[in-house]
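Yeah, one chain of the complex is gone here, protein chain that is, but the others are all in their spots.
The letters A and B name the chains in turn, as written, and every chain counts its residues from 1.
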Amino acid sequence: MSWRPGPETLRVLIPALSLAVLLAAVFWLQPRAMSYTGLNLLFNLAVPIALATIAQMMIMTVNDLDLSMGTFVSFVACVTATFLQSDPVIGILILAGAIGVYALLGIVIYVRNLPSIVVTLGMSFVWGGLAVLILPSPGGSAPEWLRWLMTSRPPFVPMAIVASVLIALVAHFIVMQSAFGVVMRGVGGNQRSVERAGWSVLRVRAGAYALAGLFAVLAGMMLVGLTTAADANIALRYTLLSIAGVILGGGDFVGGRVSPIGAVIGALTLTLAGSFLSFLRISPDWQIGAQGAILIIVLAVRLLVQRQQQREARQ
Amino acid sequence: MRRAFETLRDKPWIWSFLAAGLVWIATVMVTGGASAGGLTHAALTFAAFTIIVGIGQMFVITLGPGNIDLSIPATMTLAGTLALKFMGVQDGLILPGLLVAIGVGLAIGIANYGLIKLLRIPPIIATLSSSFIIQSTAIWSNRGLRIRPPDSLGAFTTSSTLGIPNLALVALALTIVAWILLERSLYGRWICAIGQNMRAARLAGVPVDGVRLATYTLSAVLASICGYLLASFSGGAALNMGAEFLLMSIAVVVIGGTAVSGGFSNVPGIWGASLFMFLVVSMLNTYGLGAGFRLIMTGLIITCVIIVAGGRRSTAR
Partner (left out) sequence: MQDSPALHSLVEIAGAHKRFGAVRALDGVDFSVSAGECVGLIGHNGAGKSTLVGVINGGLSLDEGSIATGDGRAGGRHTIAAARDAGIRAVFQELSLCPNLTAVENCRIDHPSLRGWGWRGRAEVIIRDRLDEIFPGHGIDCRMLVGDLSIAQRQMVEIATAFSHVVKPIRMVILDEPTSSLDSSLARQLLAYVRKFVAGGGAVIFISHILAEILSVSDRVVVMKDGKVVADRPASEFDETGLVQAMGSVARAAEARNVAPAAEKTEAPVLKVAARGGKGIDLIAHRGEIVGLAGLGGHGQTTLLVDAYLARSGDWTAPADPRAVFVAGDRNVDGVFPIWSILSNMSLALLPDITRKFLVRRNEEEAIGDSWRQRIGIRTDDLGNPIVSLSGGNQQKCLFARALATRAPIVLMDDPMRGVDIGTKQDVYDMLRAEAAQGRTFLWYSTETAEICLCDRAYVFRDGVPVAELVGDDITEENIVSASFARQAA
């Protein structure tokens, strides 16, 4: 009997293949990219995006959506570039408080039965306003240790790749292997059953949101480590990028079916797509549109594959 | 006292007008009444834009949970850009320019619903993705000189009739049409039915897909009309002209008393909410608080209103 990839494997295989194909295309267009420095440059900015994607994934696991990801990461970046650099204790307190707010939001959304879209959209303004208050114009500087971390040069493999692999493994462990991850995904798949088995759905959702906050905070910090300075609008596009990354990586909006490794691959692919488009001399005008188009195409392909699988199952 | 409270509670749109009134008073007090007229005039002018897109968003949200149109800012931008380009500062092309804008809206609305229905993409993602593609199209087509609107059109949008800004009159006309549609027409009944229970609506003979297609198209058309007017008002189509209207369109729907869970909409409330939001911003500016506070206040107001208003009905499932 030949080996046919199961549905789960397929879901991760597709983004991995697309990344490989895209990478090959980039190398063919720009052979100089095929070096240590080249790879690092290509995937540098993917690290904070990958973290934000994992954060969004936590929230999508419990069937919600976070439309404030972009402004929140920008806010964190502003805090990092200012407080964390000058008054580390205050900076850490602020960031911890922000994670606490995320957990609180998760609780409120569950208890009051609110649509997460509207609540997070409202909160996105709050984060945006706070960011503007902290840094009305671009400025600040990254803490030394962050700079050192993001510009480090591990042997053989560039920092960007090391970091991405690390993020993927940690997220995979938390979400797919650990007991908490199982219950979290269970809440996304069949909340009533999880409740009946005696678990506290409230705690699980608060935990999911808190994890999301944590990863988003890391994203903002890493971003500042790379760009050294920050401004209030630095990460606004992370909202769509994070959602697209989860979907590209084989995740679903509802049902609790997500793949952390796929999500990181998705983030890498989206980052690469940007470079790919510029190597193709496509004007930056179209880069935004390309991200939207990629998301639509991936969803369309996924639908076709699903229909095909259903047709086969019926036979 | 109790009866007064109950009357207030039954008419949710009163809240937003009351709130708007309070903020107006607070703002005017600072300048000792001198700015009353100017403030009102500005409020009516700028709120008009929010009202027009808010109406479109309201129709979509009334369709039920999960329905939302995030492509409004991009649609505004593209429609404004293409219309102004088409008109080429010629007065004679004002009406055809409007038709071009409406045409853009029609195409976007149909494309949005195509994504939702054919590719089974949730409306949030469908409209979010399409907004990126639309935005790119707008950026690409806007290369070059900033084109001004035709003189008469520009004058129209910046002047008043009988003391009321023309834009507010346009918004009023559109509001009346929207009200008639929602409260008196067959289409309005159908939307509210779908918003309360999509399956029951289909089983009662409501052509669900047709109504949803029409609604997403309506939202896009209103957004493009708004873009057409905004571009003319501002003297040209800027690429970020729609940016703050995304959250604003949702905010005025929620604050104005429309149920986020669908099935119940509140047209007058959009006026109260739009005026309120603009006046809050003015008040903050008058009191010397900057852009940061404005954003925070706006966000907190929306978040608090939605938390208090509550979410999905538990019976519908």
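Definition applied: contacts are C-beta pairs under 8 Å (C-beta built on N, C-alpha and C of every residue); 3 or more make two chains touch, one makes a residue touch a chain.
Predicted model only: the values in this text are computed from it and were never measured.
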Inset, instruction - Can you pull out the displayed chains that the omitted chain is in contact with? - result: A, B
Legend entry - Option from A:R185, A:R205 or A:R302 whose C-beta touches the chain left out: A:R185
Legend entry - Residue numbers in chain B that touch the chain omitted from display: 180, 184-187, 189-190, 192-193, 196-197, 199-210, 213, 259, 263-264, 313, 315-317
Legend entry - Sites on chain A contacted by the missing partner chain, in the whole complex: 6-8, 177, 179, 182-183, 185-186, 188-190, 193-194, 196-199, 255-257, 313
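The criterion applied here is as follows: only the chains that are shown with their structure count from here on.
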Inset, instruction - Calculate how many whole Å lie between the centre of chain A and the centre of chain B, each centre taken as the average of the chain's C-alpha atoms. - result: 30
Legend entry - Complex contact set, residues of chain B against chain A: 65, 68, 115, 119-122, 124-126, 128-137, 139-140, 143, 247, 250-251, 254, 260-261, 290-303, 306-307, 310-312, 314
Legend entry - Partner chain B, residues of chain A touching it in the complex: 65, 108, 112-115, 117-119, 121-133, 136, 240, 243-244, 247, 253, 283, 285-293, 295-296, 299-300, 303
